[in-house]
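A short write-up of the structure that comes next.
Excluded from the complex is one protein chain; the other protein chains are retained at their positions.
Our next item is chain A:
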């Protein structure tokens, strides 16, 4: 039982990191990415390869994985952020599909479908951390660090620029903001931080393959963000915990037919998400009434204001 809970705690920490880093671009920059699992995967493969060939020290694996994921994210950000938002979603979907192919076909590096096995445990200043009782505090500590780092960023001048761009791109640029550059930096930061989750995941399981980094994972993480509350501090963690606890909770309900638990789970997911979005469109942690939705966003195309005739305006 204890092992079960610790295992769940580790997974919730890792997925929370993914949800927090996706929320950073979704909630604050308004960039919707379906490729978040790619950077999770790049982090995991890079961390595993570095640990197997160079050093398993977290101070070696994590920085290298962050740099690799950050640089690769430029391949997505540079072309896609120069055009409108919808294109980014499409481009990210393309990258996700491409990455799954690379993960499963580049056998000499990723081990193909079989994946990488025998990944050494993470080394923290000389201590090998592999037992769940030790790994859970580590993953929790990393989660807290990532959470603090993103909060600091959101409340810095950079975070304000991101939110300004999300609310009105044309107004932001007319106050001197280099919109493509700022968006690109945010995508790089998000990808690099997501890679940390990948490194933890690779060490924890000691085995990785492409199945953990598919479109399903990207969609799951996006669901965690939306259900928890896009653009909130606690929402992504709440969303990650809820979606990972749900399967376990369902299997404890002994009155449910155990053979169909998978299907029942899907139905509850689907219904829950639809009901939530109707009654709490801002997510569980978000504002109960998303007031922003009741007033149209300032359009980025010039709107024709109602004619203010001189006589009226003089009132």
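In this text, contacts are C-beta pairs under 8 Å (C-beta built on N, C-alpha and C of every residue); 3 or more make two chains touch, one makes a residue touch a chain; residues count from 1.
By definition in this document, contacts and distances are computed from a predicted model.
Only one chain is not pictured, and the protein name UniProt records for it, out of "Phthalate 4,5-dioxygenase oxygenase reductase subunit", "TIGR01620 family protein", "3-isopropylmalate dehydratase large subunit" or "Amino acid/amide ABC transporter ATP-binding protein 1 (HAAT family)", is "Amino acid/amide ABC transporter ATP-binding protein 1 (HAAT family)".
Screening A:164, A:206, A:223 or A:284 for touch with the missing chain picks out A:164. Listed for chain A, the residues touching the missing chain in the whole complex are 153, 156-158, 160-161, 163-164, 166-168, 170-179, 181-182, 185, 231, 291-292, 295, 297-299, 302-305, 307-310, 313-315.
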